[in-house]
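Following this message is one structure expressed as structure tokens.
Just one protein chain is left out here, and the rest sit where they should.
Showing subunit A:
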């Protein structure tokens, strides 16, 4: 307002000189800054353009309205009295902490193993041949592995009493990490003390809120937990369907072109398994690598079932297909299957793996792997490196079992011929999952009577995203002789024909 007055003043001087002169005299006499400002304002008021006055008028009216309107509360506009609060607290009844479980719930009664869980296993009091543990290379009761573990126990004791950061790093851990890296021909490896926690801690270390992950539908539960912990956008593509994945990637590319600035910071990952534990088939790795370079996404490969199984030297799916290991950003596997120890590892380039040492939750906040288990894993690696023929032998046995189990009445075999952990599903489902499971359980019990140990594949029905159909797990290990396989196969066929007629 004052500025207006100043601007307009020169124009006035010619016309209303006398008025102005009187005014100036008045102000000088008053010698009060406020009078001067008031006069200027009044002048400005007369001289201001119309739109300005209207705008100011509306603003003033709006302020007056706001001042006199009722106060606006975001929360409840009512207040409870103390008595009402007490009543509510009295009335509230929580649900029981654990809902009651029926006594014959299928998952409740565990099969009891007395004695070592090796090739000849004593299950529920009967000695059986083991077709159910993931003991692919037969290292569970290998003498050399046990000796090394014993030697380590005599040197270090059992536990590590601390996480890796606080005096829980043993020279055995460092040795195992370098041996794994050398074996897989990667730059660096990192060890976890629990197989489930490996991929479940690795995924959230890299992928945060806002990033995008493309996952296969048949991914195992630990991958699903890792995805949930990462809070990223998850996009599922149909199992082993590269066209579906390409469609999703193309859609994402279009999104990126619309918003290039955002696209420059959103990371994209593909998570697949080498050999899927739920469907026993293999992922098409060369096509995935092509998609990686075409659409600029990173690949995380979970190799729990294929480490120590596929490939000429047991290095897994990358060796099986002849893919360069540097093309895969992260390979994660657990050491609980072929390596017959406990724990898991991730390997890849140092640039990628080193990050997990500070941000892998299962690594930083958890006690490290007991040194005797690490020593057992090192010895298992020694055995794998010394004798690469065992992988060929294992694959032969897998093919043999695959062929032998074809044509079982009522059951269909699911999986690849070279996969060691196959699934036997019902050809015709009865409609309800519970009765299917009961039927399969009867087959398993029948085989147990005849000294063949099998097991149902277990899932958490309510938690799995894409629940696989009920099935019996058949595991091929290197310790099974021809007679054992013959006996097991005939037993299963007999059971199927008797129970599923």
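The rule is short, and it goes like this: contacts are C-beta pairs under 8 Å (C-beta built on N, C-alpha and C of every residue); 3 or more make two chains touch, one makes a residue touch a chain; residues count from 1.
The definition used in the following text is that contacts and distances are computed from a predicted model.
J.: Given the options "serine C-palmitoyltransferase", "F264 bisphosphatase", "Calcium and integrin binding family member 3" or "RAB5 interacting factor", say which is the protein name UniProt records for the missing chain.
T.: Of the names offered in "serine C-palmitoyltransferase", "F264 bisphosphatase", "Calcium and integrin binding family member 3" or "RAB5 interacting factor", the one UniProt assigns to the missing chain is "serine C-palmitoyltransferase".
J.: Taking the entire complex into account, which one of A:184, A:197 or A:218 touches the absent chain?
T.: Only one of A:184, A:197 or A:218 touches the chain omitted from view, namely A:197.
J.: Among A:66, A:101 or A:254, which residue is in contact with the omitted chain in the full complex?
T.: Touching the chain that is not displayed is residue A:101.
J.: In the whole complex, what residues of subunit A lie against the chain that is missing from view?
T.: Those residues of subunit A that touch the unshown chain are 76, 80, 85, 88-89, 92-101, 105, 107-108, 110-118, 121, 123, 130, 132-135, 139-141, 145-146, 149-150, 153-162, 164-171, 173-174, 193-197, 206, 220-222, 225, 228-229, 263-268, 296, 298, 334, 336-337, 339-342, 349, 351-352, 355, 357-358, 361-362, 364-367, 369-370, 372-373, 376, 453, 455-460, 463, 473.
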